[in-house]
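All protein chains but one are shown in place.
Coming up: subunit A.
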Amino acid sequence: MESARSKWLWAVGSLLILVWTAVPILWIVMLSFKQPGEVGNRHGFLPHTWTWENYRTVFRTGLFTSALVNSIGISLIATAVGVVFATLVAYAIARLEFPGKRAILSFALAIAMFPVVSLVGPLFDLWRDIGLYDTWPGLIIPYVSFALPLAIWTLSAFFREIPWEMEQAAQVDGATSWQAFRKVIVPLAAPGVFTAAILTFFFCWNDFVFGISLTSTDNARPVPAALAFFTGASFFQQPTTAICAAAVVVTVPVVVIVLLFQRRIVAGLTAGAVKG
């Protein structure tokens, strides 16, 4: 049916999409390989002289390395906790009859729409009162809370597709509800859980508002916040190229995850959202 001309048209469209997504990423990479002195003197896309200097600067800057450790640690812990919580809720929603089911789903929806900034003031106060300000848990708790809605939807959408008769079969064979959940369903649900984990991790990795509001030192400050406050290795040097090198470093994990799990991420993002 498809004519050769329209095939070409779609191919050109594909090419345009590739260029549109690639250019800003390539630009950051190119900047990260420019010499700091080149900024302001030459205005090309490509570096005039390629250099690793910015990467050396970044890894010698204690501020960045500690931010990197904070980001990785906080995001991984928040992802683990969030996914466990979301899995429990999604299982209950997909499988059990109990009061308040719809209320929980509506509440999660409300959280997803919540303007985060409205909360940072009160949270700032509360965290200072109870000693969570500028600590890892002080960021993990809000991350878990705001990543939960997406994880819950993704997981309940996946859980609806699972052949639950197998669980009943296990129960007939004498397993309790809990055993049936752990031994039969968990292995079947693992792909969905993994997808929810990726989306949750992206959410935590991306956060900025909590990162700048609820931290003050390199104790807990994550990379996006550290980048925004980074002023350069020395007073006389432009921070531009070093910021870009740091940006490339934190983008690498994202690119790897996207390349490996493209199909899962697409399934997760669209699961639940548009079901006929």
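Observations
Everything below uses one rule, namely that contacts are C-beta pairs under 8 Å (C-beta built on N, C-alpha and C of every residue); 3 or more make two chains touch, one makes a residue touch a chain; residues count from 1.
In the analysis below, contacts and distances are computed from a predicted model.
Not every chain of the complex appears here, and the one that does not is recorded in UniProt as "Sugar ABC transporter permease", selected from "Tol-Pal system protein TolB", "Sugar ABC transporter permease", "Heme exporter protein B" or "RNA polymerase subunit sigma-70".
Among the residues A:L68, A:V144 or A:V184, only A:V144 touches the chain that is left out of the figure. Across the entire complex, the residue among A:G44, A:G62, A:G174 or A:P187 in touch with the chain not shown is A:G44.
Of the candidate positions A:P115, A:G174 or A:P187, contact with the hidden chain is made by A:P115. In the full complex, subunit A contacts the hidden chain through residues 2, 7, 10-11, 13-14, 17-18, 20-22, 24-25, 27-28, 31, 39-40, 43-45, 85-86, 88-89, 91-93, 96-102, 104-109, 111-126, 141-142, 144-146, 148, 152-153, 156-157, 160, 177-178, 202, 205-206, 208-209, 212-213, 223-224, 227-228, 238, 240, 243-244, 247, 250-251, 254-255, 257-259, 262, 265-266, 269-270, 272-276.
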